[in-house]
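Input: a single structure, listed below in structure tokens.
All protein chains but one are shown at their positions in the complex.
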Amino acid sequence: MLEMDAVKKIIRRALEEDIRSGDVTTSFALAGPETGQATALAKEDLVVAGLEVFREVFRVRDASLVFTTALSDGARASRGTLLATVEGSLASILTAERVALNLFQRMCGIATLTKQFVDAAAGTKAKILDTRKTMPGLRILDKYSVKAGGGCNHRYGLYDGILIKDNHIEAAGGIAEAVRRVRGQAPLMVKIEVEVKNLPEVEEALAAGADVIMLDNMPVDEMKKAVALIGGRVLVEASGNVTLDTVESIAGTGVDFISAGALTHSARAADISLKVTRKT
Amino acid sequence: MLEMDAVKKIIRRALEEDIRSGDVTTSFALAGPETGQATALAKEDLVVAGLEVFREVFRVRDASLVFTTALSDGARASRGTLLATVEGSLASILTAERVALNLFQRMCGIATLTKQFVDAAAGTKAKILDTRKTMPGLRILDKYSVKAGGGCNHRYGLYDGILIKDNHIEAAGGIAEAVRRVRGQAPLMVKIEVEVKNLPEVEEALAAGADVIMLDNMPVDEMKKAVALIGGRVLVEASGNVTLDTVESIAGTGVDFISAGALTHSARAADISLKVTRKT
Amino acid sequence: MLEMDAVKKIIRRALEEDIRSGDVTTSFALAGPETGQATALAKEDLVVAGLEVFREVFRVRDASLVFTTALSDGARASRGTLLATVEGSLASILTAERVALNLFQRMCGIATLTKQFVDAAAGTKAKILDTRKTMPGLRILDKYSVKAGGGCNHRYGLYDGILIKDNHIEAAGGIAEAVRRVRGQAPLMVKIEVEVKNLPEVEEALAAGADVIMLDNMPVDEMKKAVALIGGRVLVEASGNVTLDTVESIAGTGVDFISAGALTHSARAADISLKVTRKT
Amino acid sequence: MLEMDAVKKIIRRALEEDIRSGDVTTSFALAGPETGQATALAKEDLVVAGLEVFREVFRVRDASLVFTTALSDGARASRGTLLATVEGSLASILTAERVALNLFQRMCGIATLTKQFVDAAAGTKAKILDTRKTMPGLRILDKYSVKAGGGCNHRYGLYDGILIKDNHIEAAGGIAEAVRRVRGQAPLMVKIEVEVKNLPEVEEALAAGADVIMLDNMPVDEMKKAVALIGGRVLVEASGNVTLDTVESIAGTGVDFISAGALTHSARAADISLKVTRKT
Amino acid sequence: MLEMDAVKKIIRRALEEDIRSGDVTTSFALAGPETGQATALAKEDLVVAGLEVFREVFRVRDASLVFTTALSDGARASRGTLLATVEGSLASILTAERVALNLFQRMCGIATLTKQFVDAAAGTKAKILDTRKTMPGLRILDKYSVKAGGGCNHRYGLYDGILIKDNHIEAAGGIAEAVRRVRGQAPLMVKIEVEVKNLPEVEEALAAGADVIMLDNMPVDEMKKAVALIGGRVLVEASGNVTLDTVESIAGTGVDFISAGALTHSARAADISLKVTRKT
Partner (left out) sequence: MLEMDAVKKIIRRALEEDIRSGDVTTSFALAGPETGQATALAKEDLVVAGLEVFREVFRVRDASLVFTTALSDGARASRGTLLATVEGSLASILTAERVALNLFQRMCGIATLTKQFVDAAAGTKAKILDTRKTMPGLRILDKYSVKAGGGCNHRYGLYDGILIKDNHIEAAGGIAEAVRRVRGQAPLMVKIEVEVKNLPEVEEALAAGADVIMLDNMPVDEMKKAVALIGGRVLVEASGNVTLDTVESIAGTGVDFISAGALTHSARAADISLKVTRKT
């Protein structure tokens, strides 16, 4: 599901950023032929995401490294779990280590946080959505990690979905006018979503023919009214500074989706260590 | 101090990632000639970093946009402060908005967190250092932001500094052997740092001729002894899961530097909004 | 509406392909300072598309060239019409000429052909759609040209729309199973279209919850029945070797869209000449 | 004869254009492990060109796919002929299918059209030449396809041949002056061709020392006189809106070469289908 | 005559190679606003080549720098001559200095050496040619510099000229067979040259229809006989470890061209200094 050609570009760029003219420590400290094993351990409870990316960093650096894991993305791993092992040239492993961890720790971090949101909304129909507030250059990894954590993907970018936000409405001069302009030109396969701030705007968006309505920063009570007003005619998304504290009550309003920028713009890196043992 | 050619590449890649075949919402919702102003506001107290990057995203998208700010990187901005304004084509502003904010919010987030570490170590000689635990592809922005927050930069990558870590020592078969191998081959201008875990290793590193010694995950008491043992002969860096809670006591041990991966691998995005007003 | 950063990449690549180490004819035959004017004329009736691309080729080659046109994309131009003029360094104009014409002639060719399909379907509700049978590397130009000719865009690529074709159905083991698998994982903003070959498959697709149904290579009579069966519940697209001869009768069946690969995979270049006059 | 490194770049760019963040249909509709076979069939009589390109698209997407063909480029294939088979992961085949066909159908289309021109000139010494009116970004494929169809290649670009056209002559102030300027500076290995419109210009070009003379848009009668006048001293090329209707009479004039832009700027895609069978 | 788009790529790559994450000396040693002037002086007698490249390095780094020169490529400059001045930001000048000099010194070095070869052959009809023994990645600069020094260009690469060397003849099984195979397939505009080692091979090459004959490593006496044998029917090139000591006697044999790999594979950098003065 991850587009690996795109992933390899990210990996090559990251390795180049870190290594450039050469890993002066490793290339001098190791005689060259040293081999051994590296083990990746979870240092805290986490949800796994990005095993294939983790493996690929080592493979891109040195195709002869052997990567093994007993887990799959989406699995929960408690503190102390062995996540993966890499065997082969120690020089290759040490040079690739930091980039491999930087990517894998971020992906697990996002999946872990997403899972917390998903769990908080459990028992309702609300699905957890990501946003475009992703790390520049790493969007496909961020969005993949959200799915691995049990979330769903909103659009990937400005090209594959129409979301008419308050700034567009301000620029176009009103919801009705904005939707009217868009509907005539939109590619066939792309849905139209409209951001609204209150009930009158909900009605306006419905009348204009939105496919999805986003309730932006609405109080929970008003959200319930909006859901009732919409009555299942179109999909409803709740949005706006959603946190782990608020997600449950929002999910209780009956919305179809809850989007949270925090999943990707503020996820902590999961704590994972890589320890090397030289073959004796 | 920011290498702008490298920054432009990051911006172009981020815009391409987000826009690809086109911003279908903006290109259809706006007739084209709409102009106006966007204002960026701090939604929480923060330290500013990346104004030039923020400006450049808009400039890359549309060279005719006019960017204004009264602030400089490193400034503190309290909640509600006007950070910058952008004037010109609303279509250009709306298409660039998300990428501009994603980069700027991350940079301010890192600077803000760094400042908290720096403040916690105030009154000691300890300087706050970053690590290589940066966002893949964004390292120059991450490291710049640490400086804007009052921190210092460790090496940029594997190419411009020698840091012999536990894994290298394991692979080479000991501190003395590792340093010996490296010293004979290192480029003239690059310093050699050795990671140690206890006092005997400190002595070993000193004897081997390290330029800098990193005390890794040492208890504060042992750190004090290490600093005394080293006695100013080489620079000393403390490292290992340093947090805002522990940084002050570590700084009190007399080390020269304290490095914290959290500055860059787990910084929250600062909360900043961009609001558009159409020219009437 | 055309994403000009992407267009510039296409232009740079095309110029590089043609010029490489240098235009040996022009750089030697012209002393350098010669200036003059080039006029682009329609040598046949055509629909204009790509004026901005045409202009940009000259601008990329030499920013000092002055491009003028009185037309807009989508305009009809009869044989002999002056399409545009370029003034400035003759060396720059001559070196850029072929690439500029190759792109512009193709774009006008597609728009002209599309217009013929659109005219043939006039008086019905059927809109003319493009496909993914575009020239590799030039898709954004091809799809833009279809719009300039009065057509509409289907999805841009495999990433921004779900079209379950016969081969997917064969691979998944049936329409219902294919749609079921997709629905659970699709990004929120992307519609689902299903290709069907006969009336039972239409019913299957409806039951499975398709957003759009594509009638593939159906006889006109059966198409009418399919449209009746669907009864406006979802959008209907007709597809499969549609030609200028058949488009009118297909449009008469009541389908919402007719897609034609021929618009882009087999469009002739429009006949356009560029004639240079040296300033006396 | 095809420079495969350059071909791979074209293929990667085309796949990226089509797939970007992922083939959402295939990745969701197929469980993953489905395997099977795809057969490519000629749906009309055609000349084969680009088998290696066709194969390479699948190989670039998935190195484990097995491609088989019994044909070679340049072969005639009648309607219904099996052109090639691909076996392996159905997901890989379906994601690569469109790009593979877009390239292969274009190449076969050009070869097929070229063959018609070659056949029309059979029995004369005239060889059929391509021009620089190729698809931007795909020139090496276009020129290769012309050869596969029995044609010959003119220069590849502005860098590997000198062709002094009417616009250059206008800019330089005459044939003699243009040739004089060029002759003193041209790289050793590059020939000089001059475009002429009438018999006096033929004499001028001969006197100036052209290596090749191009008769542009001349009536057949005048062409015969030009050929006689030149008398085998230099090579002669006929050019200017040559069509299948006119090529035979032009070939009869005794020219050495006939160039036709239509071979590449207006070739139809050959009709080829790819049908998938799932392994039971 | 220099293709500046290609030159800019070379410059960008060279600056990136040198600067990467930043010029730490300049960015810290200069406060930023310092301005001044840099003067480039010839520290030895030389032939100027690459002024436009020299200028462009500064322009690429900082478009506000002002570059002035009173010279043109091809001019002789004696020791002490002022070659050019650059004015503006000292930080920009200092960061670009090394790359600018590395390129300019090489180009002047090649032109200076070429001029010595040209002068040694003065009074004969022999022209001095370059080869493909150029610096990888810098061929267009190397070949341009040869012209600036009064030499001529052989082919640019493997794509724009056919040179059948001893290794090809060995592989093909003889001169006649090699030429026969090539003649049937060569693009129209590309000449065919054959490398020969002795008089019988000269006759073989003539009979096979070579456009140019290269006499490889022949003694001067035999060269004279070869020239007589060829009798002006085709162009003749002398080749093979030609030095400043031997070029005059080779030129005296009556060959049309003398090629020397040394012009580009072993040229010394010309001695040029850049001195900065801060504006007071």
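Brief remarks follow.
As written, the chains take the letters A, B, C, D and E, and residue 1 is the first residue of each chain.
In this section, a residue touches a chain if its C-beta (ideal position, glycine included) is under 8 Å from a C-beta of that chain, and two chains touch if they have at least 3 such contacts.
Being a predicted model, the structure only gives us computed values, none of them experimental.
For the omitted chain, the shown partners it touches in the full complex are A, B, D, E.
Only one of E:L41, E:L229 or E:A269 touches the chain withheld from this view, namely E:A269. Check E:R98, E:K197 or E:K224 against the missing chain and you find that the one touching it is E:R98.
For chain A, the residues in touch with the chain missing from this view are 12, 15-16, 19-22, 27. Those residues of chain E that touch the chain absent from the view are 10, 13-14, 17-31, 34, 36, 38, 90-91, 94-95, 97-99, 101-103, 105-106, 109, 132-139, 157-159, 161-165, 167-168, 170-173, 178, 181-182, 184-187, 190, 261, 265-266, 268-269, 274-278. One chain is missing from the display, and on chain B it is touched by residues 129, 152-156, 159-163, 187-191, 193, 212, 235, 237, 257.
Here, only the chains that are shown with their structure count from here on.
Both copies, chain D and chain E, contribute mostly matching positions to the interface they share, with over half of the numbers common to the two. Taking each chain's centre as the mean of its C-alpha atoms, chain B lies 45 Å from chain C. Chain geometry summary: the mean Cα position of chain B and that of chain D are 52 Å apart. Rounded to whole angstrom units, the spacing between the C-alpha centres of chain A and chain C is 34. For chain A, the set of residues touching two or more other chains reads 20, 139, 156-157, 159-163, 185, 187, 190.
The chain pairs satisfying the stated touch condition come to A-B, A-C, A-D, B-C, B-E, C-D, C-E, D-E.
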